[in-house]
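Every protein chain of the complex appears in place save one, which is left out.
Moving on to chain A:
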Amino acid sequence: MHAIRTLFAGVLLSGASLTLSAAGLEVGDPYVRAVPPGQSNSAAFMSLRNISTEDQALIGAESPAAETVELHTHVEENGLMRMRRIGRIVLPAGETTTLAPGGLHVMLIGLKSELTPGQNVELTLIQDDGERMVIQAPVRRLEPMHHAAH
């Protein structure tokens, strides 16, 4: 699992889509998963690189596409996948934190309309220093996690 995430992070870093905040947070390759019809929730993934010298944290997010946006993670315990809401995603100075399937994600709850691949979803990332960073995350069709390898 760790190896997969590492690989995934590598792929993300090579992606072209980068957005930089004033506080030195670089968002790489954000995307939102397209969901089946009638599905009311989705998740956004991205890489978050803290290029500043101070630790930062993501403490929330907002989007006009969903009623509620929360930060979530998955932990696997005794063979059970447990998804949990978390208050913050810590972004250590100089490091890249990857939000990827099976782990950290921005959860979109109560989608206001269907998500069509190719469309963009506006996401506002809220940092612990109060900075708000607006990004556009394209909607992508679900793919098996390792598809980037070929």
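Note that in this section contacts are C-beta pairs under 8 Å (C-beta built on N, C-alpha and C of every residue); 3 or more make two chains touch, one makes a residue touch a chain; residues count from 1.
Everything that follows uses one rule, which is that contacts and distances are computed from a predicted model.
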item	value
Undisplayed chain, where the name is taken from the UniProt record, one of "Protein-export membrane protein SecF", "Acetyl-CoA acetyltransferase", "Electron transport protein SCO1/SenC" or "Ferredoxin"	"Electron transport protein SCO1/SenC"
Contact partner of the left-out chain, one of A:V35, A:I89, A:L123 or A:V139	A:V35
Residues belonging to chain A that touch the chain removed from view	1, 4, 33, 35-43, 67-68, 70, 72, 74, 76, 78-85, 101-102, 105, 107-110, 142-146
